[in-house]
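Okay, structure first, notes after.
The complex appears here without one of its protein chains, the remainder shown in place.
== chain A ==
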């Protein structure tokens, strides 16, 4: 079989198309970012970024605080062989450089180190959590942009579609069970006197909104979407249900049971204390799905008069 020189030229040009087409530029919080080819060695400096990469089916070469991810975020699972590059507030730049990444994903929390990170690799800066941002929208943007960068846009859209579908399904379950009425307070117990309460500007609000639930706590918290407050503040919204998010402090159930303040709390009296498995409140899009399912299960199963 013989090929004409013309066909060869055309073929060569066709081969060039994807290469040319892939030199793309994105603008982000730290400026502009140009990539010639989809990055393959990516380092994630916070857990929201780690989660987004894993959702896209990409195993990062390095992440910050690897052990903590396994304890606090858990899902999607992080493979063991990923390198740890240090803490999330002060990662080791040298360890990052040693991994020779072709993309670093971080947030403006790392802004003071931006100049140094840029020296290692192109850096994509996106803050899911910062003053005035809607965490879910930002997390969505991060997932889609990372999808574009890594040539996995379809996968990103599938993930989002799956989350939307799940939210819709859980909303229908809740509506059928008729349990969407009363406001819910989402809390983490820090000890038997203090709680971290999730505020309307946080990530979890997206789950509540899509499930047709109201947040019992209406004050805006810090930009992470929570307020640390005394247990007595919960009492200010007497007509609510309390959702205790795991992990719980050991011995909490006992000390609460011994506290008449707690036992007289209207949600406790009404058996409207619900306990749900851990969901990482400062993650990307995925914890919304995780929380929505857990929340629907818990609310439909019915509450009790104490945490377990």
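In this text, a residue touches a chain if its C-beta (ideal position, glycine included) is under 8 Å from a C-beta of that chain, and two chains touch if they have at least 3 such contacts; residues count from 1.
Here, contacts and distances are computed from a predicted model.
Peer 1: Could you tell me which of "PadR family transcriptional regulator", "Iron complex transport system permease protein", "Spore germination protein IB" or "histidine kinase" is the UniProt name of the chain missing from the displayed complex?
Peer 2: Cross-referencing UniProt, the chain left out corresponds to "Iron complex transport system permease protein".
Peer 1: Looking at the full complex, which residue from A:39, A:101, A:202 or A:221 touches the chain that isn't shown here?
Peer 2: Of all options in A:39, A:101, A:202 or A:221, contact with the hidden chain holds for A:221.
Peer 1: Which residue, A:30, A:60, A:91 or A:303, contacts the hidden chain when the whole complex is considered?
Peer 2: That would be A:91, which touches the missing chain.
Peer 1: Touching the absent chain: which residues on chain A qualify?
Peer 2: Within chain A, the residues touching the omitted chain are 68, 71-72, 83-95, 97-99, 109, 111-113, 115-116, 119, 131, 188, 190-194, 196-197, 217, 219-222, 224, 226-233, 235, 238, 249-251, 258-262, 264-266, 282.
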